[in-house]
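A single protein chain has been omitted; all remaining protein chains appear in their positions.
Chains here go by letter, A and B, matching the order in which they are written, and residues are numbered from 1 within each.
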Amino acid sequence: MKGLTLKKNLKSNYEYKKVASKVAVSLFRYAMLIAVGFTVLSPLFQIISNSLKNQSDFMNTSVSWIPTTFFYQNYIDAFHVMDYLKTFLNTVSIMVLSAFLEVAACGVAAYGFARFKFPERKILYALLLITILVPVRMTFLAQYVNFRNFDFFGITSIIGDLIGKDLTINLINTPFTFYLPSIFGVGYQSGLFIMIYIQFLKGIPKELEEAAWIDGAGPIGTFVRIIVPSSSVAILTVTILSIIWHWNEYYLTALYFNENQPLAVVLSGIMELIKLRGGDAINSHTGVAMASCMLFILPVLIMYLILQKKFIKSIDSVGIVG
Amino acid sequence: MRNKKVTGIERLKVRYGRMFVLPWTIGLLLFFLVPLFSSIAYAFCNVSLVNDKMLSFVGFEHFKYLINDDPNFMDNIKDAVTSFVYSLPIIVALSLIFAIILNQKFRGRIFARAVFFLPVIIATGVVMQFVTGAALQEGAALSTSMGETESYSGIRFDELLINLGLPQSITELLSDYIARVFNLVWSCGIQILLFVAGLQSIPDQLYEVSKIEGATTWEEFWFVTFPMLGNVTFLVLVYTIVDLFTAFDNPIMKQAYDLISKNSVYDQSAAILWAYFVVVGAVGALILLAYNRILMKKWN
Partner (left out) sequence: MKFDLKKIVALIMVFAMVLCFAGCDNGGTTSSYYEEVPGENGGDNGGSTGNNATQDIVTEVPTNLKGTTVKVLFWRPLTNDEKAVVASFEKQTGMKVQFKFAANAGGVYAELISASLAAKEGYDIAMFNNINFPGRPTSIMQPLNDIKGFDFSDPAWDKALMDTQKINGKYYGVNIVGGHTNEFVAMYFNETMFKNRGVKTPRQLWEAGNWNWDTFLDAAKAMTYKENGAQVYGYINRGTGYMTYWLQAAGTDFITYDGTKFKSNLSDAKLLNNIKYYNEFRTKYKIMGDDTYGVPHFRSGEAAMFSVITYAMFKESDTKFSQMSDTIDAVPFPMPKGQKQVALVDSCLFGILKGAKNSEGAAHFLRYFLDPQNYSMSDNFINKNLEKTFNELAKMDKRVSISEGVVNNGAQVDFANVCHNIVLTDAAQVTSKVKSYATNFDFAVNKANKAVK
């Protein structure tokens, strides 16, 4: 620094600056957090507060943020209208499972992209980018037809022609509309996940792999024993995102599932369902709709809060991760 | 002898590489390529849902209509590109700032992280429509396009401002501004997560070394943090570009999607999408190439 002889004088100045800058940073930080927090939390608070209002609260224009009573009946009604337990289990078995399949499949594909050189790589990478760019809602028509008359590369229809029967499988209304794409790594937003994995994999030092290679582990062994443990951050990130997006997906699921619909679809039609399954007996349609929203958000929120702690712990324990 | 060894390993690598991406490629063929080519085909044909022949080729007719005769398309493209160009740096910068803040140790850190990530959980689809009150309009069809944010959470900012006695033009401007800020903050969630993950991956040793060497916070940021974030920043750029491009509250996507949901028109909407894709693809590619160049320069 600036010379030891002047150290004593400068020290007080320097410390003064240090403390001042710390306070400023703190203030700035909290100001930012509060401002953003408000923007983010106010809708949530609105939903929570609305979910605890009864109809007279809604009709009373002077009641805005604070309901007059803790009207938890809305939650009970929401539970019944959504058939919550069954729908929740549906959602977990279809969507969450797809999410996990996707997390694994994308990792496999990403390893191929990130660590190996082969001639087709550039073209496939370009296709990868295209999969991210094309929005699902623009391609659903062809997708639906594809699933409706599912034909494995035309092989089943050829066999079918030979036998004289229609062998194409109708996958609509089955969870395979999500399982299959996920297993192959082309599920919901898979392209993005592959890219995330690729970027993280690039940060892993090659020495680790080469060491494993020399030790005689094949590529699969290296993958399982070295790459996967080192990528815990990426895996967690992708898992969180995948579960959340699958949980919220209500467009394709509405088209593909006529029965056993996941929560998001049920929520999207909640106003109709309230009329159908409760109608007059329900005190406040709006209140129940809001309560349904909360019942929908809560599991994902809790999952995120739990996983998020692990997120931080895993970093500290892994130590040097490139 | 040396050449043979390299070729041997390289050949192995090619084989293993292909092996790892094989399932994905099969998936592409089974589930993605057909819808992709259908979509491109729709843009150049008239689509009929009921005729025996679904597609009839019309060449560039849809594109010609959109560029010349449609009153909204060119405006929407301009809107989309301009808002894209100014949103992108703001979102990336904001996310980085927030990620840095969230990465530091301070009281209430865990709570803060939950708060910042909330938009990701809420902002997709269904719940958003309850937030904007769109879902609750009496007898209203629940729109599947992303809700407008000018009246989010039932708090009508424009009403609030009008009640304060401000003239209508200013309230419109302000509500628009608030809506944009709201939109921007809500669009940052994933990027913040990615940056946080990236920041977490920077080994502590590097910071220790820089502290020993006496770097200031500013220098520390530019010489340790930023370079290590190179990969993640690229990811964030890609994600933000795609997100801005495909978000359904962006006027072009809205136009395309309204055609599908209200009029069941698949040909013109595909044309809109692909024309837009060309434009944004070009802009996005430029940005990413520029970014790569800058990175190369900085490290040389």
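By definition in this document, a contact is a pair of C-beta atoms (placed from the backbone, for glycine too) under 8 Å apart; a residue touches a chain by one contact, two chains touch by 3 or more.
Everything numeric in this text was worked out from a predicted model, so none of it was measured.
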### Summary
Here the chain that is not shown touches A, B
### Query
If the hidden chain were put back, which of A:55, A:73, A:157 or A:174 would touch it?
A:55
### Query
Of A:180, A:273 or A:301, which one is in contact with the hidden chain?
A:273
## Note on the structure
In the whole complex, of B:40, B:54 or B:279, the residue touching the missing chain would be B:54
### Task
Since one chain isn't shown, list which residues of chain A touch it in the complete complex.
55-56, 58-61, 140-142, 144-145, 148-149, 250-251, 254-255, 258, 261, 265-266, 268-276, 278-280, 283-286
### Query
Of the residues in chain B, which ones touch the absent chain?
48-50, 54, 70-72, 137-144, 255, 258-266, 268
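By our rule, only the chains that are shown with their structure count from here on.
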### Query
Counting in whole Å, what is the centre-to-centre distance of chain A and chain B, each centre being its mean C-alpha position?
15
## Note on the structure
Listed in rising order, the residues of chain B that touch chain A in the complex are 10, 13-14, 16-21, 23-32, 34-36, 38-39, 97-98, 101, 104, 106, 110, 112-122, 124-127, 129-131, 135-136, 142, 144, 152-155, 181-182, 185-186, 190, 193-194, 197, 200-201, 203, 205, 214, 231-232, 234-235, 238-239, 242, 245-246, 248, 253, 256-257, 260, 266, 269-270, 273, 277, 281
## Note on the structure
Within their complex, chain A touches chain B through residues 1, 26, 29, 32-33, 36-37, 39-47, 50, 105, 108-109, 111-113, 115-121, 124, 127, 129-135, 137-143, 146, 152-153, 180-181, 183-186, 192, 194-196, 199-200, 202-203, 219, 223, 233-234, 237, 240-241, 244-245, 248-251, 264, 267-271, 286, 289-290, 293, 296-297, 300-301, 304-305, 308-309, 311-312, 315, 319-322
